[in-house]
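Below: the structure, in structure tokens.
Of the protein chains in this complex, one is absent; all others appear in place.
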Amino acid sequence: MTPLLHTKSLSVAFETPDGVVHAVQDVNLTIQAGTTVGLVGESGSGKSTLGRAILRLLPENAKVTGSVFFDGKDLAALSAKAMRDLRGRNIAMIFQDPMTRLDPLMRIRDQFIETIRAHDPTVEAKEAGQRALKVLADVRVPSDRMGMYPHELSGGMRQRIMIAMCLLFNPALLIADEPTTALDVILEAQILELLQAIMGRYNMAVLLITHNLGLVAEFADRVAVMYAGHIAEEGATVPLFREPFHPYTQGLLRSVIDLDTEALYSIPGSPPTLLGATVGCPFYPRCEKRMDVCKTVYPEPRPVGEDRRAVACYLY
Amino acid sequence: MAGSTASLRAYVITRVALMFPMLFLLVTFTFILLRVVPGDPITAIFREGTPPEVIDRIKTQLGLYDPLYIQYFRYLRDVFTGNMGTSILTQRPVLQDISYYMPATIELTLSSMVVAAVLGIGIGTFAGTRRDRLPDLGARLYGSLAYNIPIFWFGLILKLIFAVWLRWLPVSGRFSPRLSAPPTVTGLYTIDSLLAGDLRAFVDAISHLILPSLTLGIVLSGFFVRITRVNVIHAMGSDYVEAARARGIQERNVFFRHALKNALVPVITTMGLTFALLFSGAILTETVFSFEGMGRYVFQAISYRDYPAIQGAVVYYGILMVIISLCIDILNAFVDPRIRY
Amino acid sequence: MIGLPIGLLSGFVGGRLDRILVLVMDSIYAFPGLLLAIAVAAIIGRGVLNVSFAIAVVYIPTYFRVIRNHVASVKQEPYVEAAVALGMSKRRVIGRYVLPNVAQSIPVIFSVNAADSVLTEAGLTFLGLGLPPGIPDWGFDISLNWQRFDSAWWATFYPGLFILILTTALTFVGEGLNDILNPLLRKKAYKAAAET
Partner (left out) sequence: MGEPLLDVRDLRVYFPVFKGFVQRLLGGGEAVVHAVDGVSFSIEEGEVFGLVGESGCGKSTIAKTLVGLVRPTSGKILFRGEDVTGMDRQTLFRLRERIQMVHQDAHAALSPAMTIGEAIADVFRAHGIISEAGERVPVHSDVLLRKAVRGVLSDVGLRPPEFFYDKYPDELSGGQKQRVVAARVLALRPRIIVADEPVAMLDMSIRARMLEFLLELKERHKLTYLFITHDLATAKFMCDRIAIMYLGRIVEMGPSDTIYADPKHPYTRALLQAIPIPDPERRRERVLPRGEVPNAVWPPLGCRFHPRCPAALATCGWEGRDFVTFLEERWLSPETAQAETDIGPVERWQADGLVASREAGDADPAVLSERVRKMLSDERGPMAQAIESVHPEADSVVVRFQPPDALEVKTVSGRLVECLLY
């Protein structure tokens, strides 16, 4: 079966005045139709860049290499127009901080109509409005919000509206970039519940980008752990949480503070800057199980354990 | 859940109401500036050797020996009844002079504003979307040069090239003496001639307007290039623009409907301030092109120390500025729903 | 230069005083700068000092505006709040926490305004209200020669060109200063790019 999405040695480098920043390096990631993949990492791990690289939404100073296959097609080979038409129709995206994601000068209704007509110019404004109302009801937003401006709406409402816009064309994949980070814990749970309900109804696959391991545990079928631009470990959620292999995953899971925490743990050191080329394993300086080989040669991910999880570490 | 139109109306009322204290302040400020600043204007008006008793008589006539507060109230009354005294130079009521010269200046500033906005926003947008590439550098250079050019000098150069050497356009004035001016309705020759259906007069008025408004407009466009460029860059990098792209909106629409519209909000805000720059420039431009406007009038008034005329001009400039800033604010609120609250 | 302390005060204290000062300064600002300079110059007459004064009056509101807005935004910064919470006196907070962070923008406005003042001065002189004829001045050169510019255009062309070069140079100095003083700006941009 061809996967819905597959990235092959995807790398992203940013040219900056201080040098080249290698934000994403050689990432192979697969998403099957209808499933949820959680992409976890701390700030600066490159997880958001990866999400944008899939949709080709990166700024001009980004250099992308490798390929992204969606439904068997290489997205890098698509024309700008074809790529644009794919965005929002086949792959939709929602973002962190819904407060700034809607155009402040445009009524909600007009932003819906614009989105619909961008992909289907034959739709009349009135019909587009009807379709918008339908998806708004799906995310439980009252109809009178249509006539409002974004600043008149609460954060939760805006995120629901963003989600509704993604539903207009029933996309096969939704990229959710920290969709609840700006929201409080109860709202977060509400939005996730909504996403879960909608995923089932619309049969969407979701790439959930987050720093919150709790979200991934509750939500995702598979998890990819990112560190310094690389995927350290990737596998099915349950076994990965039960027995993490990569030392970074182990450390990250140990450092989570939850209601059962009895002793605190933190990974020594701090995350590396991604400036300039790196050799060896990026986790080497912080790793408690490091070996000499880790310093010089990057460990290519290899299948480990019964669930044949991809782990980038020489220990296995 | 108040309707947005209702809040817009409330906002307009608020702004109009606020206009009055501002006007009052402005008028008061003029008074202070002209009365309290050291130097005696009346003595200055008359050449040395005028007998002191003549000066005394005139001063008494003008009420300059009365206590300041009486002078102030009389001045306020005069301002609000529109009676600004008689110009020493033209021997006509100042208000009449102003209503003759003001339309010319308005015509000039408005057309310059159009030139500046079209050029400035156009080039600024062009530069902003091609950040740090060659067109951007060129546009930034243009912005700096245009903004820093001495306006009277630039006017002279344009005049030299287009009027004197090429003879494409008239050298100076507002209207050709051989044609009869259109009947006064608005005082703006271009509009009046159109209203009168006099096409030749219209063409003539326009051709007189081209060089002065180009001079003023190009200089001012430098300012617009800068702020437009910065704001376009800012808007293109904003979250909602990225979100719009992610929804698959056409790049053209992303730019025009989202980025440009948002970028222009601060540009509109600064437009109000630009009018102040524009009036400064107008004084010099009108002088260079012998364009019979307020600038010329004020210049002459100052040269001949025509005190009532200066005062009248300053007050009416001020009032005009307040009205303009009011219009700009309302325009801004119309574009940006967030301001109405 | 008067604009600096007033702006600092107004921005920091805020409230009613701030609103009144803003209103007054805006009224001045709303005035065409050159007209104001003309009015001042007409009242106090010609001369180097007088012209400087006339021009200075015009720029008070500009300084005021920039400084006030900057101070108002710096005041919101947590580090100022932290200083207040640490029990620093008002004077200390303004002097050691607000001012140094606002000060960066002063040379920038200064050089941009310098360009502007050169233009205003030239304009004043051109109108015959600036420096007395004895003092060499490009604006004066132009006003002297412009009546016969069609025959001797170079006599007006070069002084104007020099003004243009001077003012543009001043602006570039200002922009250069801005780049040097705000390296953070560029760093932040890069960080934002790397983190998304």
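As written, the chains take the letters A, B and C, and residue 1 is the first residue of each chain.
Here, contacts are C-beta pairs under 8 Å (C-beta built on N, C-alpha and C of every residue); 3 or more make two chains touch, one makes a residue touch a chain.
All of these numbers come straight from a predicted model, not from anything done at the bench.
Q: Given that one chain is not shown, which residue among A:60, A:258 or A:306 touches it?
A: Touches the omitted chain: A:258.
Q: Please output the residues of subunit C touching the missing chain, sorted low to high.
A: 77-89, 92, 96-97, 100-101, 184
Q: For subunit A, which residues reach the chain that was dropped from this view?
A: Answer for subunit A: residues 42-43, 137, 140-144, 154-157, 184-190, 192-193, 211-220, 237-238, 241-242, 251-253, 255-259, 261, 264-267, 270-271 touch the chain left out.
The rule we apply is simple: only the chains that are shown with their structure count from here on.
Q: State, to the nearest whole Å, the distance from the C-alpha centre of subunit A to the C-alpha centre of subunit B.
A: 52
Q: Rounded to a whole Å, what is the gap between the Cα centroids of subunit B and subunit C?
A: 20
Q: With centres defined as the mean C-alpha position, give me the subunit A-subunit C separation in Å.
A: 47
Q: On subunit C, where are the residues touching two or more other chains?
A: Residue numbers touching two or more other chains: none in subunit C.
Q: Going by the contact rule set out above, which residues of subunit A touch subunit B in the complex?
A: Against subunit B, the touching part of subunit A is residues 55, 57, 59, 80, 84-89, 92-93, 95, 97, 100-106, 114-115, 118-119, 144, 147-149, 151, 162, 165-166.
Q: Over in the complex, which subunit C residues touch subunit B? Could you list them?
A: 23-24, 26-35, 38-40, 42-45, 115, 119-120, 122-123, 126-129, 139, 142, 146, 149-150, 153, 156-157, 159-160, 163-164, 167-168, 170-172
Q: Which residues of subunit B touch subunit A once you look at their complex with the stated criterion?
A: Subunit B reaches subunit A through residues 1, 4, 237-240, 242-251, 253, 257-258, 261-262, 265, 335-338.
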